[in-house]
Structures are given as structure tokens and as C-alpha cells.
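Input: a single structure, listed below in C-alpha cells.
In this view, the complex is presented without one of its protein chains, the others remaining in place.
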Amino acid sequence: MAMWITQLFNGLSVSSILLLIALGLSVTFGLMGVINMAHGEFIMIGSYAAYLTQNAFKELLPGRMFDAYFPVALAASFLVAFAIGYLLELLLIRHLYGRPLDSLLATWGVGLVLQQIARSIFGAPNVAVNSPSWLNGGLHVMDGIDLPYKRLFILALVAVCLAAMYLYINRSHSGRRMRAVMQNREMAACLGISTRRVDGMTFAIGSGIAGIAGCALTLIGPIGPNIGTYYIVDAFMVVVLGGVGKLIGTVLGALGIGVFNTMFEWWSTASLGKVFVFLCIVAFLQWKPKGLFAVRTRQLD
Amino acid sequence: MNGLWSDRKRLWLLLAYAGASAALFAAPLYLSDFRLNLLAKFLAFAIVALGLDLLWGYTGVLSLGHGVFFGLGAYAMGMHLKLNASGGKLPDFMDWSGLTRLPWFWQPFKSFPAAVLLGILIPALLALFLGFFTFRNRIKGVYFTILTQALVIIVTTLFVGQQAYTGGTNGLTGFTKLLGSPLRSDGMKSALYLATVIALIAAYALCRYLTTSRMGKVLRAIRDGENRVRFLGYDPATYQMATFAVSGALAGLAGMLFVLHVGIISPSMMGIVPSIEMILWVAIGGTRHADRRLDRRARPELCEERVVGGVPGDLDDFPGRALHRRDGLPARRHRRFDPQGSRKRS
Partner (left out) sequence: MEDGASDWPTFAEKARKLLSEDKVATVFGGWTSASRKAMLPVFEELNGLLWYPVQYEGLESSPNIFYTGATTNQQIVPSVDYLLEQGKKKFFLLGSDYVFPRTANKIIKAQLAAKGGETVAEEYTPLGHTDYTTIIAKIKEAKPDVVYNTLNGDSNVAFFKQLKDANIAASDLTTLSVSIAEEEVKGIGPDFLAGHLVAWNYYQTTDTPENKTFVENFKAKYGADSVTSDPMEAGYTAVYLWAAAVEKAGSFDVDKVKEAAKGIEWNAPEGKVTIDGDNQHIYKTVRIGEIQPDGMIKELWNSGSPVKPDPYLKGYDWAKDLSAGS
């Protein structure tokens, strides 16, 4: 019994991490149609931003302030990734709209460059980030069931990000402009929306969320130049499975993959579990080529 | 071939082809062992690139899974060589992994013709199988690309995990003989090199034939307007499937040649990164023109070798020069997004 509850929680937790890494991608890929292979590197940027914030707190502030670094790191990760994303859109992505497969190759190159830069600055080995002490330990529910605070924190963080994005996209003025541009660029431009600005903003927001994901991942995973490559494929699978362009799709996609992955891994091995999950995705897409939730359109070609 | 292509241009083109082929065939005479080996490897890569271009340039379908087809071909040849090397006994890694008998699916690879045949057939059939479902379900564009990535993950994870049957991350290596003669003798090296040149020319001829035939026209039509083709009564899925299968088979062929030259195949050669690199060769050469594929032949690799190896001078000592210079490294053109462009040349 305790095992089942733990595994259920683990499944949820894995889903929340998947959702966090896919959320940014659901904006850049889902809304804008840019196959952003450098998405993983924005996660990496977020992680390194957290690392630098931690170091700054360690050196500049008294020890008792150390625990406060994490909220600052979250903000810093978002801002740094946001800025670099904005810059990337300005210099490169802008020229690739409507050519998704080209954007794939170009951003892949960008990803390699970013990895190499990280390797030159921080070195190839992993760096250590100490989690704040208020996130150590776990919630003791009953015998054999401990829910780690870090996992709970990530769940909450995802919920907050999701809510913020929902509100931004559906309730704010700039969100409405964003949707207008993504749905019909020419029409939006005719109505006086600066599509350039909206594009830049949208891409930067997607990158910023990836930065937040990177910061959160320092709690549970490694921080090195290669970490982006571990998450990028999973992130794409989540978005494609959920259906491009719908937040709810991404949520359900992450939930599906996370829970199934945990279950399969429990019953078989980690390698086979992964193979099963990917086979399921391939099979599922045969049945529903556009994912769980597709934006309906009458457009042909 | 209309007025744009004057007879004189055609003559020059033919001469360039003849010169390039001659330079390639004569390479063993003037290249060192090490250089010849590199060139042979690049030529093998050029075959994958041809297949990819057939698929991407002519049907607009981008596969990020060609590393798998390449790897399957390479493993087919690798298995044959491994069995040769272990001389009737169980290959060393199976022994360590606790197998006592040769698994049934290794049996056919004892024979060289069977290995060659399977090295082409297995990738082709896998491509056909995958294509059958995806293209008929009208999965295309980005979705297809992501699906092929999933395929890569599945296959590499399986190959790594089934160490007893595939050699795990180490892959297959330690080859000694092919058809009874040592793999590393000078004669064998030249023979393998020439086999690669012939394979490349044959692959090129095949692609050329496919793209200039009626099928080529249908393929281009699919790329530019799939639904319109469907309304005209063609079934695009059949054509795409066929192209995907041919493309996979070419990748398998390239993989087999690669193993013979390099002497190792491991799952790292069939992962996502090599698959994307393959696409880059095509992208840098510019898609759609089968005759340009030879330009792009491993150009990045050449550059890399030049930079990393610090080889001085330019490419003058390379037989590929004639081809490279013919029209330089073409700027990346994407005529498929340019409705005018697609008419200019055909």
C-alpha cells in the first residue's frame, strides 16, 4: 500500500518535472512553431544562473542569509534565460519563421555553441549547488511514505507557472496580442499589432520558463554543460503528445508520460520502461496524429 | 532538360563527372593509407546523404532517424565480421555476458551475401513498416520528424541494453577478416575503397534515375502540394513510403561500408546527434539537387579534419576538388518555399 502511494507520488512528481521542462517549449514550439532544439540549453542556462546566484550569496552575504538564495536564483534564472532568448530571437529565430525544419537545424547549432560556451566558462565537470536547508527532508505522511519537500516544491512551482501562463495568455492584453499573432499573423499586423515585438516577447517568455525549470532541476539533478541534452527529447515528446498549441494538452501529455514511465520502470527496468513509453507515444500518434488536443482548423495545406 | 541547359554546359558537366570519377578511382595511387581511409569514410557518408536528400529534398519529409538505418546496416556487417573474427566460437562479449549458444538472429550473418542482403533489407523494411503507418495516417512535417527521434531513442536504448546480443555500448569491434583475407591488408583496403566508390556511383545513378523519372515528378508534386496530388488521384503515401524505404536502404548500405573502413560500430553512431549531423551534410550542400549531393559529401568533416588535424594548405590534394569547385559550396536555397523556384530547374 505504502509502495503504491509512493509510486503514485513519484509518477506525479516525474510528471511535474516533465511539465516544467516542456512548458517553455509549448510556447516556443507549440505557439510559435519554432522547433527549438536549444531549449535544453536554456534549461542549462537557468541551472548555471542558479549556481552563480548561490556563489554570490555564499561570498557576499553572511551565512544565515544563504537560504534566501533560492527565490533570488529562480528570478535570476528566469531573467537571464529571458534575456538570452530575446537576443536569440532578435538575431536568428526571426529569420526562420514558417520554416520549422530549418529552425530545428539552426537552433541545434545554437545549442552546441551554448554548451561549448558553458564548458569554457564553467569547465566540463559538474558543479555543485547546495539546496536551501528549508527544502531538505520530507513530509512524513505515514510509515514508509516520505514526500520530499523538494518534490512538493516543484509541484507547487509548476502549478504557479501554469497559472501564471494561463492568466498571461488568456487574460492579459499582451497575451491576447500574442494569441492573435500566432493565429493569424497578417490579420494581426493589419490591426496594428507589432508582430516583431510580440514574437520577441513570446520566444523570450518560453526561454525564461526553461530557465526556471533549470533552476528547479538543480535541486534534484546534475548541473553541467550537457544537462540540456537529457531533457530535450522528453520535452518534445510531451508537447507533441499533448497537441501543439494547447496548454491543457501539454499538462495531460506530461501527466501521461510521467505516470506511465514510473509504472513501467517499476514493473520492468529503467531502460525497458523508457522503450515502452516511447513505443506507446509512437503508437498513440498513429491513432491521433495531432496529439491529445489539436487546434481545429479548416485550413488545408 | 530544357533551354536553360545548353549543350555546352552539359558537356562540361559530363567532363566534370568523368574527371571526378577518374580522380576518385585513382585515389589509392596518390593518397596515404590514412587519407584514403578517411576519404572512404566520407564517401560512405555521402551515400547516406544522397538517400536523405532524396527524402528531404524531394518529398519534404525530414527524418531525424537515419542514424538508425545507418546503424542497422553497420551492425549487419559488423555481426558478420565479428563471427569471422571469432572463428566458429562464440563472440567474446557474448561469452562474458553469459550466453552459451549463438542467438538465432545471428545465424544468417555467418554468410557474407546474406549479411549484405540483410544490411540493406532490414533498414528498408523497417522504413517501409514505419512509413506504412505514419504516411497513411498522414503524419507529416514536424510530427514525423519527432516520431523518428522517438525511433532513435527506442532503438539505441535497446541496443545498449541488450548487451549479450549486441555488445552494449562497446558495440562491435575487433574485426580481422573479410572473405578469408585480412581486413587491414593493403589490397583489401584498396578493394574496399573501390567498392565504396562504385556503391556511391551506383547510389547516385539510382537517385538520379528516380528523380528524373515520372516518380520524381510525383515526389516533387507531393512536396509542393500534397493534397492537390491526392485530389488528382495519386496516393502520396505509397510514394513517400517507397522513397523512405530507398532512403533507409541507402543508409544501411552506407553503414555497412562505414564498418568496413572504420572497424567499429557502436550505438553512439546511431544516436540523435549523428542523425542530426547527417541532416546537416544535406543542409549545407543544399537540398533537392541530386547532383549537388556530391559537393556536400562530408564537407563539414573535411573542414573538421583540416582544422583539428592542422593540415596546411587547401584542398588541392583532395580528389574531391573538381567537384567542390564546380559550383562552389552552394548557398543554402530553399526552393520548396518558393513556388517560382521549383519551376526554374525542372
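By letter and in written order, the chains are A and B; residue numbering begins at 1 in each of them.
The criterion applied here is as follows: contacts are C-beta pairs under 8 Å (C-beta built on N, C-alpha and C of every residue); 3 or more make two chains touch, one makes a residue touch a chain.
As the structure is a prediction and not an experimental result, all values here were calculated from the model.
For the chain that does not appear, the touching partners among the shown chains are A, B.
For the chain left out of this panel, the touching residue among A:Gly175, A:Gly224, A:Gly256 or A:Gly291 is A:Gly224. For the options B:Ser63, B:Thr148 or B:Ser266, the residue in contact with the chain missing from this view is B:Ser266. In the full complex, the hidden chain is touched by chain B at residues 32-34, 37-38, 41, 89-90, 92-93, 95-98, 157, 160-161, 163, 168-171, 173-175, 184, 262-264, 266, 268-269, 308-309. Take chain A: the residues that touch the chain left off the picture are 3, 6-7, 10, 13-14, 17, 125-131, 136-138, 144, 146, 148-151, 219-224, 226-227, 229-231, 262, 265-266, 269-271, 274.
In this text, only the chains that are shown with their structure count from here on.
Taking each chain's centre as the mean of its C-alpha atoms, chain A lies 34 Å from chain B. Residues 33, 35, 98-102, 104-105, 108, 233, 236-237, 240, 244, 269, 271-272, 274-275, 278-279, 281-282, 285-287, 289-290, 300-301 of chain A are the ones that touch chain B when the two sit in their complex. The part of chain B that touches chain A in the complex is made up of residues 56, 62, 133-134, 137-139, 141-143, 145-147, 149-151, 153-154, 157-158, 160-161, 225-228, 272, 276, 279-280, 283, 334, 337.
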